[in-house]
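Excerpt of the complex: some chains, original placement.
We call the chains A and B, going by the order they appear; numbering starts again at 1 in every chain.
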Amino acid sequence: MSAQPAPITLNEISWPDYQGLDSFAKAGLFQHKGRPYHALLPQQFDRPMLDRIEALATMIRKIAKTRGGMNYLQSLLSEKRAMLYFAQPSTRTFLSFYAACQITGLHCAEVRDAHTSSEIKGESQEDSVRTFSSYFDLIIMRHPAGGFAERIAWMLSHTDRPVPVINAGSGKDQHPTQALLDVYTLQRSLEKRGGVAGKKIAFVGDLARGRTVRSLAWLLTLYEDVFMYFVAPETLQLGEDVQALLQSRKVSFTLTDDFEAVIPEVDAIYMTRIQDEWDTAHESNLIDTSKFHFEERHLKMLRPDAILMHPLPRRKEIAPEVDADPRAKYWRQVRNGMWVRTALILMMFDRDTEIDRYYHDLTRD
Amino acid sequence: MSAQPAPITLNEISWPDYQGLDSFAKAGLFQHKGRPYHALLPQQFDRPMLDRIEALATMIRKIAKTRGGMNYLQSLLSEKRAMLYFAQPSTRTFLSFYAACQITGLHCAEVRDAHTSSEIKGESQEDSVRTFSSYFDLIIMRHPAGGFAERIAWMLSHTDRPVPVINAGSGKDQHPTQALLDVYTLQRSLEKRGGVAGKKIAFVGDLARGRTVRSLAWLLTLYEDVFMYFVAPETLQLGEDVQALLQSRKVSFTLTDDFEAVIPEVDAIYMTRIQDEWDTAHESNLIDTSKFHFEERHLKMLRPDAILMHPLPRRKEIAPEVDADPRAKYWRQVRNGMWVRTALILMMFDRDTEIDRYYHDLTRD
């Protein structure tokens, strides 16, 4: 019917060829019929898909307010099973996905510590994951090695029982669902002011190594006229690759180390933690990061309608006294993560139209 | 409408003020509309509430006997999720709560080892628990630090998403649900003789450090004319604080180290284990505790209608040959724990009246 060549799919490409692709070309291979088959890279999400996930998350959140609504949600994927394969410890991301699965009725099993598997008997890690995946309909995966989730998705696509894979963080790579929840929090918190478009947003802290910033900065390029401030000590400033990406997308931004000058200017501040787990020789200790903390006294410098975010966990980046201020949205961010992940999973399994119908009936009454 | 000052609630009191209260005043802060909102201290339970929990546990136990009944029970809280946060290892208490949650349909997630959380990234433990709690409707918590569950309940009551907390044991503190199941076992096993009221009950073993004895002794003061024997070597006898409490409640009791003299006198014997995990210098090894063991030969000294209890785990306090005697109730105690915890959870969520209705319909047929 079509004169176009069929798009290359993940099971038709070799691993070396795959690795030669850029993130956008890779991302195209994870889509299937306009939805994410896998969720591995933030580059998979275009603006209509972000809008759809956000609308879904909001409907789910409202449906979940009643006993009947929750029981309905739990019927949506009750016939399926998910494996949460977490080779890298992360209770918070684990629990967020676990709760999201429970909301949809997905039955979960966890594999936390790879050392309890039979890898000790000399099996390859790919054989292990392929074996475990035999029992499940979805794999949610966190791994210390960059690109591991993509490798597993590629490997399974070459078997006769491929299974969708969600990247819950791998190595220093991008962490796509964190970025989704951050965008959702921004949109929701700035909703009365028209959402993200046209806003000024500051990223503060360890911008060189934090994977959340890379992912989020990319997604924000999908909104019109966002201006970004990157506020960091020189050695932790944003990588040149991300800067180049922003320039290519014609996004206006500025780099600075003067946090207090930026606070009154912006609509949203996204604080991050010094990622000293990536240090090679405790070099983070040499940097004075106290200038990049949000202290109680900063509250009066912040616009009354601005918001303050943090992906958590925090150390000293935000003083606990700030928590009670209504502009502090980092605890809401946590819960938003659960709703966004629920929305993503339902979308991957093509059950999101059932949400539309239920919500329509609910709000008509 | 009322001239009375509104009662102080947990979110209106500072932590230092809270800590200055006695257990009874604290306990009042955990109630909400005549039910336990949190379950943290045995002092929360008055006699009507104990009677109610016992009646509920018995109804639940009977409903659970059929396939239809179990499926009904599982519908009661199927829309909710519980986190079992067990920072201190305890498979038996964990499984008892886990099974209780499953009976009510509550979806569970466990956090066993705090070291797998991002506390390693320098987050405070309170931030961790607050984050985790975001995904759940109930927290069941065991922690090595005394008062930790109360601190979390207090902390969450100051946020915009408080969640009920059940204390599943913290430090050397009281362990309220253990005491509830002990009372239930006593009442149920002595039912034909009119229940606990008017009975003679011996506590044997490590009365200085066992948290179950402290909690249970308090709850038994709510029954008329209970006489208590505290049977222990001198260095492990009941603390003066508990003795003072009993005296203030006008409870008759006696302290002794002559176990064999007590056995024929009593209606129930509650054996306990030497809690040498609290030793500071292996001092327990210096005490001859063999005189405080229940041996097979003691069976013929025991009244034919008396019962023998133990919170388990046991070491040598009760000889295995005793297990087959019908007066040995410690295995039934274990299973009673599951029913009592189920009852408590349903009561906390105000679903217990649904049990009344179902049970009424069931027994009418």
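The working rule: contacts are C-beta pairs under 8 Å (C-beta built on N, C-alpha and C of every residue); 3 or more make two chains touch, one makes a residue touch a chain.
These numbers come from a predicted model, not from an experiment.
In this structure file the homo-oligomer totals 3 copies of one chain sequence, with 2 depicted.
Note that in this section only the chains that are shown with their structure count from here on.
A straight line joining the Cα centres of chain A and chain B is 41 Å long.
The part of chain A that touches chain B in the complex is made up of residues 67, 70-71, 74, 89-92, 95-96, 98-99, 102, 112, 273, 277, 312-315, 331, 334-335, 338. Those residues of chain B that touch chain A in the complex are listed here as 78-81, 83, 107, 109, 111, 115-123, 127-128, 130-132, 134-136, 159-161.
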